[in-house]
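The structure that follows is given in the form of C-alpha cells.
Of the protein chains in this complex, one is absent; all others appear in place.
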Amino acid sequence: MSIRLEGLTKSYGGQPVVKPTTLEIEDGELFVLLGASGSGKSTILRMIAGLTLPDSGRIWLHGRDVTGLDPQQRGIGFVFQNYSIFRHMSVAENIEFPLKIRKAPPSERARRREAILDLIGLGGFGNRFAHQLSGGQQQRVALARALVHEPSVLLLDEPFGALDVKIRSQLRRSLKDIQRQLGVTAILVTHDQEEAFELADRVGLMERGELLEVGRPEELYARPRTLFGATFLGAGTVLVGRARDGSAQLGPLALPIPPEVEHEEDARVRVLFRPEQVEISATSAGVPERGVRLLGQGTIVERSFLGALRRVRVRLPPIPGTRQASPAMYGEEGLLVDVVLPAEEDVGGPDVWVSLRGWHILAPPRPRLLVCDLPDQGSPAPFPLVRGLLEPLNATASLLAVTPDADQVEPLRASLPERAVAQGVPEAEPVVRRGDPAGEIAAEQAQSLYDFLLLNLSGGRDAGILEILLERLATPLLAVQGEPVTFQRILICTAVGEPGKADVRAGGWLARRLGAEATLLHVLTGGEPAPWVKAHMDAGLATLRALEVHARSTLRPARTPIEGILAAAREGDHDLIVLGRHARSPGERSRRDDFTLRILAESGKPVLIVPPDE
Amino acid sequence: MTADRSSRPGRLALLAGAALLLYALWPWLPVPGRAEKPRTVIFYGFSILGEAMTQDVLPAFARRWQERTGERIEFATAFAGSGTVTNQLIMGVPAQCALLSLELDAERLAKAGVIPPGSWRRLPHGGVVNRTPFVLVVRKGNPKGIHDFPDLARPGVQVVHPDPLTSGGANWALLAEYGSAARRSPGREREAGFASLLGVWRNVSAQAASARAARTQFENGFGDVLVTYEQDVVEDAAAGTLPGEVVYPPSTVLSEHTLVVVDRNVDLSERPVLDALVHFLWSEEAQRLFVKRGFRSVEERLNAGNPAFGAIRDPFLVADFGGWNRVKKEIVDGIWKDRVMTEVGK
Partner (left out) sequence: MIAMIAGRRGAGIPVGILVLVLLPLVLMPIAAVFVFALRGGMDEFWQALKNEDAQFALRFSLLIAFLTAAINAVLGTYAAYVLAKHRFPGEKPLTIAINLPVAIPTVVVGTSLLLLWGPIGLFGKAIEPLGLQPMFKPAGVLLAHLFVTFPYMLGAVKPLLDELEVTYEEAAYTLGAGKWQTFRYVILPALRGGLFSGTLLTFAHSLGEFGATVMVSGNLRLRTQTAPLYIFAQFEAGNVAQANAVAAVLAALSFVIFFFLLRYSGSPKR
C-alpha cells in the first residue's frame, strides 16, 4: 500500500472543504482525483504533500505515518499547475536542486540529471532558463525536478491545466510512460474527465468535499452510483421514475432493475442511459424484435457534428410519472435525450422513434435532512431525534443556523461545527445563512435537495416562522414537539380535502425505515363514508403494505376532523401525526394551514407536514 | 542570457564597494603604532570663531595642557550661527563649553535649564572672552559714498544683513544701527534710533542665517554694503583679498562674546581640563591669538598688537543701553520687530 488516507478532514472558516475521506492507493498506481474546482481535490493533494495540515485524520505513505511531518520529510515529488520553475536557475540547476539539498556529490547529480533529462525528452536543454522554454517544456522540467530524487510518491496538481489541448495530450502520454517506467505511485488532480479516463488506473470522483465514488474509469463510466457521477463522467440522460415490481417504471416503459441494485417498491428510481446506448429510427416497426426498449417518439431539436460521430438531441413529449434529472431542463415540457451516432449514418427526422439499447440504475440517494438550529428563537435543533433518525434512515444531515446580524455570520460559522460535534452529530454539514429565519430556511430547502426538514417547536415562540414556512413548503416538514428520540406509532391522516399520495408515501417510508407501525385515519363528519373514501383507504393501505409496513386503517366518526384526529392520536398513543398539505386554491391552503397549526397546538405531538407532489 | 551575465555586475560593484569600504574604515582599523584615542573636549562656537579656535587657540591650549600634564587632548568642535548653536544646546548636543556671540543666547540657555542662570557672569570679565566692533563693508572705491549708518538709509543703497532671528551678530548690528544714532541725539534717543533702524531696514536686500553667510552673499555680488563684525573682514582687508573696503562708522558697538560652560556635560574627570581651558581663554597667550585673528582683546593694551584695527571715535557697549535683557525687550523686540519690521512690511 503506497498511500493510505484515513478520515482526513479539512475546513476553512467553519466550511468543510474536505469531508471525512478514507482512501487506499496501491504501489505503482496512477490515481486521478477528479472534480470541479472547489471540490476539495487539491486540498487532499496538499494534505498528502504536507503543504496543508488536516483538521483530523491520518496519512500513511508506504506504511509510514506522515501526518505530522513537514513536506521536506515526506519524500514526495510535487508538480504544480504553474510549474514553479525557479527562474534564476537553469534547467540543470532546477533539476539538481533536490539532489543538492540532499548533498549528493556533483558527479552523481550530473549523472541523474542527464538521465532524467533524456527520460523527459529534454536532453541538451540543461543550460536554458525557464523563460526560454515553452509551457510544455517547463512542465516537463517541473516533472523531472519532482522525480529526480526518486520520491516514493508523485503528486500532480492540475499539471496540464495551463497548456493548450494539443500539448496536453502529448504530455499525458509521456507522463503515463514515465510513471510506468519508474513505477512511482502517483496521484493526479484534474477537473478534466477526459484526462482522468486517459491516465487513471483508478479515478476518485469528488464533489463538495466528498469522495463520492472510486473505481476504474470503465466501471465508473458504465455503472456510476451517484447522479453527480453519472453526469460528470460524460454525457448521458438521467430520468427519474418509480420502482414497480422490480422494474423502473418510465411511463409505459418498464426497465428491469438488476438484482444487485437495491431499491424500494414505489420509491424514486434514477435511470441513466449514455448517448451510445440510445437508438433512433424512422419507424417503431421491428424495434422490440431487436431486443431494445422503445421509449417513445420525439423531435430532433439539435444536431452537432463531432468528426467521427454526430450528436443528436431529441425532445420527447412528457411521460407521466417521469421527470428528467439530466441534462438540466429550463422551463421545458417534455424530456431531452442525447444520442450519439456514427457521423455517416443518416439520421432522417425530424420525427424519430427513440429506443434504449442499455441502461443503468443509479443507487438510491441517501436521504438528506435539513435540521434548523435556532437557539436564539427558542428553537434549538432537536438533536436527540436527529441522532435517533440518522442511522436507521441512512441519512445525512445539514445543520442550518440563521442570524440576522452580518457580524455574527463568521463566529457562527466557526462555532457551529463544534456544536455539531458536542451534540453527537459530527458529520452534520454546517450551513450558516444571514437574514430572517423563516425566509432563509425556505430558501435553503428550495436551493438544495432535502428529503426532510426538521424544526423544533418546543420553544413555542416560532409559530410565526412556521406559518411563513408552510406557505413556501417544498419538502416534508417535521415539526418537532416534546423530546422524541424516534417514532414507533405513526398516524397518517387523510381526513381533509382531496387525499394525496405524497403523505401516505412519506409516512410509510419513515415507518418502514424506523420499523414503526402506521395507522391510516379518515375522520367521518357525517353518516356513511362515500364510496371513494373506501377505495382511497384501500389504495393507501396497499401502498403501505407494499413498503412492508405493518399498517391498518381506521374510519372514525367525529363532529369535526380536528376532534377526530386529536382523539385518535390520544387513544392510539401515536407519537407522530402525518398531515398532507393538499389544496386547490390559496384560500383553501390558508384554511388548511390554520388546521395544521391547531393540530400542532392541541395535540402537543410531533407533526410531519407533507406538501403534495408537484 | 547566461549565469555569467548576472554575476558580472555583482563582482564589479563588490570590488568597487570593497575599495570604498577599506578607504572609509582606514582611520578606524587597528593598525599597530596608532596612538590611543585622546581625551576629547567638545566645543561649540558661533560661526566666525571657527578658524581662530580650531587653528590657533585650541591647539595652543592642547600644547600647554600636554606640557603640563603629559595628557593629549583633542577637540570636537562645531560652528554655526549663535542662535543655531543655542538651539542645538537646548536640544541637548553634548557640548561642554560654547562661545556665543550674544549674552542673550546664554540667557536663553539658562532659561531652558541647560546652564545655571548667570553662571557665565562669575567667569573673568563677566564671561566676555573677546570683542569686535560692527563695521560696514562697501564695494571697492566706495562707489555709493558710504561712511556711516545714516548713509545706509539713502535710496538705492542695498544692504546685506544677517537675520536677527538666527544670528547673534545681527542683533549686535541692530544695536549698532540704533545706538550710533541714539548717542548723537541726547534727549530723543528712541526717535533717532527708530529712524535709523527704519532707514537701514528699508534697504535690506538680503538676509542670511549667520554673519558668515551674509558675508558669503556679499562676496558673491549681492548688495552695496554689508553690516558685519570687524573681525570677519579685517584680516582679508589687510591682506588685500577682501572684495571691498572696510568703513569704520564714527560710533558703533563693540560686540562681546560670552563663554558658557555646560556643567551637565562635564563629568568629574573632565573638570580640570575644562577649568584649565576656561582659564586659558583669558590668558595673555590666548588673547594675543584672538587679536592676531582680528578679535579685540578684553585687555585694551593688547589691541595694539593688530595694526589692521581701525580707529572708532565713539565705541559703546551693550551695558551702555542697560544690558542685553533690556536691549532685547526695548530695542530688538519693541522697536525693530514691532515697529520697524511692520513699517517695512507695509
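Letters A and B mark the chains as written, and numbering starts fresh at 1 in each.
Here, a residue touches a chain if its C-beta (ideal position, glycine included) is under 8 Å from a C-beta of that chain, and two chains touch if they have at least 3 such contacts.
Treat the numbers as computed from the prediction; the structure is a model and nothing was measured.
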Report, in label order, the displayed chains that the undisplayed chain touches. A, B
Residue touching the undisplayed chain, where the options are B:A76, B:L165, B:A304 or B:A319: B:A76
From B:R183, B:R215 or B:R296, the answer for touching the chain not displayed is B:R215
For subunit A, which residues reach the chain that was dropped from this view? 49-51, 70-72, 76-78, 80, 82, 84, 86-89, 97-98, 100-102, 131, 142, 145-146, 149, 155
Under the stated touch rule, tell me which residues of subunit B contact the chain that is not displayed. 1, 6, 8-10, 12-13, 16-17, 20-21, 23-28, 42, 47, 50, 54, 74, 76-80, 88, 90-95, 209-210, 212-213, 215-216, 219
